[in-house]
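Complex shown without one protein chain; remaining protein chains in place.
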Amino acid sequence: MMSQSTVLATVLAAASFDKPTIAYGRLSPLLVVFGIALVGVVVEAFAPRERRYVIQTALALLGLGVSLLAVIGVGLDLKTNNDGASRGSVEAMGAIAVDGPSLFIWGTLLVFSLICVLLFAERHLEGGITAFAGQAAALPGTEAEREASSRGIEHTEVFPLMMFAIGGMMLFASANDLLTMFVALEVLSLPLYLLCGLARRRRLISQESALKYFLLGAFSSAFFLYGIALVYGFAGSFRLGEIDTAVSSTVGGSSLLLAGMALMAVGLLFKVSAAPFHAWTPDVYQGAPTAVTAFMAACTKVAAFGALLRVFYVALGGVRWDWQPMMWVIAALTMAIGSVIAITQTDIKRMLAYSSIAHAGFLITGFVGAQQGIEVAGQQISSLQAVMFYLVAYGFTTIGAFAVVTVVRDAGGETTHLSRWAGLGREAPVVAGVFAFFLLAFAGIPLTSGFTSKWAVFTSAWAGGAWPLVVVAVLMSVVAAFFYVRVIVVMFFSEPVGDGPTVAVPSILTSITITVGAAMTLILGVVPQPVFDLARTAGEFIR
Amino acid sequence: MSTTPFLVLSAMLFGVGAVGVLVRRNAIVVFMCVELMLNAANLAFVTFSRQHGNFDGQIAAFFVMVVAAAEVVVGLAIIMTIFRTRRSASVDDASLLKY
Partner (left out) sequence: MIAFWVLAPIMVVSAIAMVMARKAVHCALLLAVIMISLAVLYAVQNAPFLFAVQIVVYTGAVLMLFLFVLMLVGVDSSDSLVETLRGQRVTAVVLGLLFGLLVVVAISQATLGSVVGLADASEQAGGNVKGIAALLFSRYVFAFEVTSALLITAALGAMVLAHRERLTPKPTQRDMVTQRMHDYATSGIHPGALPGPGSFARHNSVDTPALLPDGTVSELSISRVMRARGTVRDVSRDRAGEREIETESRQIEEGNT
């Protein structure tokens, strides 16, 4: 007996394993979201079918609300670090950075998700069932599908899937090592691939969009992974801070580091849908159920920019001169492609997708400025803060715009062809007016959040020395304004074709989403200061 | 035992996989080529792990395998759905969404 325990002790000593310490309190926002997703799966397994919808919606809203409270709680508790620029700490054995920007992005993601859950839960527009396929396994156009539809069957699994995606996004934006970041990338992507293919109407294009998103997403994450491998080969570690140390202690760029950096950029730029990695965006945005499109357009962009900024500012900030030219080209290309190709679009969802590409370009413009918080004087804001503000402003507007798309319908469901929107201004002046307001915000007209946010990123890019890019950006904003105005003209000043569009009266859920989107677009355009202050308080990334 | 030959082999496999994704038409084969790229990355991870003398690279390869397993399930489920509706797994036939 005695000898056995001695052997055990020696074995344990040889392994020298330290029990990991995890500050559960600091990570509670993440843990709550993942926990609710798991509870949602259990509900799917045990709750009777007719109750699942209510339980799942309530769970999702409750979970996101609690998680948001937890973010606020952790945020109030955040300590400023010694360097004076960052706040917070690295948690979970160095895997997750719970710093100011992380919390800001978590909060943003949770608020966006809350209003997206309302879109997911909308049942009024389809006559008492959600906009997701009744039975995804039943073939489109078959008797089985009709039967599922007429019985009011709906897939409530979309709620747990969405929660997993949100958890992955939160982790993606706050991961402090590249391996965790890769796992988070997959955690956020897999549910999105599935959600894209679950539309109730037009299932063929919905499935097609899922296939395209999946194949291209897997392709891009393979590039991201190989980039991680090369950067690991250069630095010998996955930790962003240790990579930074390795980068700054090397004189001149190593070819390994440069190749790794470029490949990682491919993976990240794919997720933010920057050109030339944007090809999936229009197809997927058009084919996916509109609620999912709104969710992807706002939340994926926030998470991916969070990760992009963290990798390039924290780990690769030392070789800024190597990646900035590449990003200049990509920013200019993205803005040009997004703005110019949008002009030829005849489908509203596709047009909004190209607009989202153009906005990715504006965001990258802010990002290449790479103004650190310490460098900026007084009341100026750093690049990170400008980009974070832009993400908040853009997210509310885009969710609102897609929510409006869900209510403009004809006999076959949502009608997204531009010609069918002709005369909407006469049919439903309020809806058309709100949509016009969102379009003006996309165009960056003063008194909308689009103006203040563009102002923020352009000034920070200008201060960072990227003034040629700012000139391009302003030019492209003008081009983009052209097609936004074109849609407004079609809505208000042309005769309706045929029966003309009808605007279905949504339930309170979609109404809340549209109202919040419009209100925030206006508020951030008129009094942006509180959110700017919040972004400034968030400070810089922890190193 | 130098690590460079292993890395060059890994890069070659990765390149061939990338070409395969671009030229092949069958969705399942395209996905197999993506798997080849992931495997190439794994070889690089294991080789760099030996280069640096720490286990982090091997852990990464292990994670990639877990991720790939989950990805394969989701991906093949999506491909099967498409195939059951259209009786075709060719990515060329998935052409409703364009312009």
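Order of writing sets the chain letters: A and B. Residues in each chain are counted from 1.
The criterion applied here is as follows: a residue touches a chain if its C-beta (ideal position, glycine included) is under 8 Å from a C-beta of that chain, and two chains touch if they have at least 3 such contacts.
The shown structure was predicted, so the numbers you read here are calculated from the model rather than taken from an experiment.
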Residue among A:Val43, A:Leu161, A:Met335 or A:Leu352 touching the omitted chain: A:Leu161
Touching residues on subunit A - with respect to the absent chain: 11, 14-20, 22, 34, 37-38, 41, 44, 92-96, 135-138, 144, 147-148, 151, 153, 155, 157, 160-161, 164, 167-168, 171, 177, 179-180, 183-184, 186-187, 190-191, 193-194, 197-198, 226, 230, 233-234, 254-256, 258-259
Residues from subunit B at the interface with the omitted partner, ascending: 1-9, 11-20, 22-26, 28-29, 31-33, 35-36, 39, 42-43, 46-47, 49-56, 58-59, 61-63, 65-74, 76-81, 83, 89-90, 92
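In this text, only the chains that are shown with their structure count from here on.
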Residue ranges of subunit B in contact with subunit A within the complex: 7, 10, 14, 17-18, 21, 27, 30-31, 34, 37-38, 40-41, 44-45, 47-48, 51-52, 54, 56-57, 59-60, 63-64, 67, 70-71, 74-75, 77-79, 81-82, 84-86, 91, 94, 96-99
Interfacial residue positions of subunit A with respect to subunit B in the complex: 136-137, 139-140, 179, 182-183, 186, 190, 193-194, 197, 203-205, 207-212, 214-215, 218-219, 222-223, 225-226, 228-230, 232-233, 236-238, 282-283, 286-287, 344-346, 350
